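Moving on, here comes subunit A:
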Amino acid sequence: AAEGPAAAEGDTIKVANLSPLTGPVPTFGESTKNGFMMAVEEWNANGGILGKQIEPIVEDSQCTADPAVNAANKVIDQDGVHYIVGEVCSSASIPVSEVAQEKGVLMISPTSTNADVTLNLDGTTKDMVFRACFIDPFQGLVMAKFASDQGYTKAFVMSDQGNDYVRGLAEVFSEKFVEYGGEIVGSENYTGTDTDFSAILTKVADSGAEVLYLPDYYNVINLVAAQAKQLGITAVMMGADGWDSSDLDIAAADGGYYSNHYSPDDTRDVVVDWVSKYTEKYGATPDALATLAYDATNLLFAAIEKAGVDDAAAVATAMESLSYDAVSGTVTFDEQHNPIKSAVVLQVKDGAIQFVASVAP
Partner candidate 1 sequence: MAENTNTTPILELRKLCRYFGGLKAVNEVDLVLQPHALNGLIGPNGSGKTTIFNVITGIYEPTGGEVVFEGQSIGGLDPYIINQMGIARTFQNIRLFPNLTVLDNVRIAYHTHAGYSMSDAIMHSKHFDKKENELTEKAQDFLRVFNLQDRQAEIARNLPYGEQRRLEIARALASSPKLLLLDEPAAGMNPKEAITLMELIHFIRDKFDLTILLIEHQMRVVMGICEHITVMDFGQVIARGSAQDVQKDSHVIEAYLGPGAAELSKQYLKERKQ
Partner candidate 2 sequence: MERKNQNPIVNWIVKSKILGILFFVIIGATAVFKLGTALLDNPSLFLQQVVNGLQLGFVYALIALGYTMIYGIIQLINFAHGDVFMVGAFASFYSISRYNVHLWFQNLFPSVPAMLAQAIGAVTVVLVSMVVCALLAFTIERIAYKPLRTAPRISALITAIGISFFLEYFGALGFVFTPNYITYERPFEVTSWYIGPEGFGSIQAGVATPPHSLIFSNIFLIIVLASVFLLLVLQYIVKRTKIGKAMRAVAYDKPTARLMGINSDAVISITFALGAALAGAAGVLYAIAYPQVFFSMGIIPGMKAFVAAVVGGIGSIPGAFIGALIMGQAETLSAAYISTPMRDAIAFSLLIVVLLIRPKGIMGETSSEKV
Partner candidate 3 sequence: MMLEVDKINVFYGAIHALTDISFNVEEGEIVALIGANGAGKSTSLKTLSGLLHPTTGSIRFLEEDISTKAAEEIVRKGIIHVPEGRKIFAPLTVMENLEMGAFLQNDKDQIACDIRSAFERFPRLKERQNQLGGTLSGGEQQMLAIARGLMSHPKLMLLDEPSMGLAPVLVEQIFEIIQEINKQGTSILLVEQNAKMALSIANRAYVLETGSVVLEGAAKDVMENSSVIQAYLGG
């Protein structure tokens, strides 16, 4: 491990959260921060970790490299934290991960799916960096399998050129769908700021696709779904955990499927507990970002407890062999510090989200 900062002698343990509270995706920042704070408050209410209270520090990282690095430097150098939960966007998490690695600070990103977040350029794992979400290939595979199991053979794939999360999923889906015997009848890229999708959707209609795979965030789904309806498109829409939001336009996306970390209908205690607590506090069902932030924070605290010392390097070692029952399933980490857990497929139907299937890795 890189040389960690000397364990601070204090009666609190400082933990930082880097969230994109401003910038292009503040709504992700908001959810992430909520999930993080929720976990911190719970642990504190239960007496903290190692007998110490947790002191949360939230910093705005804007989903952009420079402010994220500044924020990371600030929490590390000014505030002296040893643990960071964040960032959300891979484009910010990557530079932050390098800072964390260099300074021996443990970092766990709740939702950055880019493989480079936990990997060095030479393919070795950054020993201080973890993540709490699937990496792209897994969800893409899950949906490809699901689509062909349903008997669909023609798919159209849309993806955001500028978003590696979307791009990664789309690529894997395309590859796997063909492996399962399907045909990709068309694929189109757009950019994250687009609002008019009629040109692409017209092509979708023309291609005769049965499935429209669109693994983007709910805001894009809402727009695409509304316009698809207007253009009389009949293909079934499918996507990934980005759909998971209380703001998903359920009417427009009716009939669509998506893969997710968990189902809010799940009857496991952690899930029921989490959903009700969150709903009570923030007045909305928790989305994937909040859930994963909550999980990531819990994973971190569990690892600290397991290590038994407030020392980043020791906690990292403890984390590697941790097995924790999180909201999004029981998590263990693989060699590359990616979580191993199962995914579920959900359907938007008749104004509600319904559980369809569970897929193990």
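A quick word on the picks: all candidates are chains of the complex that A comes from, given by their letters.
Note that contacts are C-beta pairs under 8 Å (C-beta built on N, C-alpha and C of every residue); 3 or more make two chains touch, one makes a residue touch a chain; residues count from 1.
Bear in mind the structure is a predicted one, so any value in this text is a computation, not a measurement.
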| item | value |
| --- | --- |
| Candidate from 1, 2 or 3 that touches subunit A, complex-wide | 2 |
| Candidate 2-facing residues of subunit A, complex | 21-22, 24, 26-27, 29-30, 161-162, 188-191, 193-196, 198-200, 202-203, 205-206, 218-219, 222-223, 226-227, 229-232, 234, 247, 249, 252 |
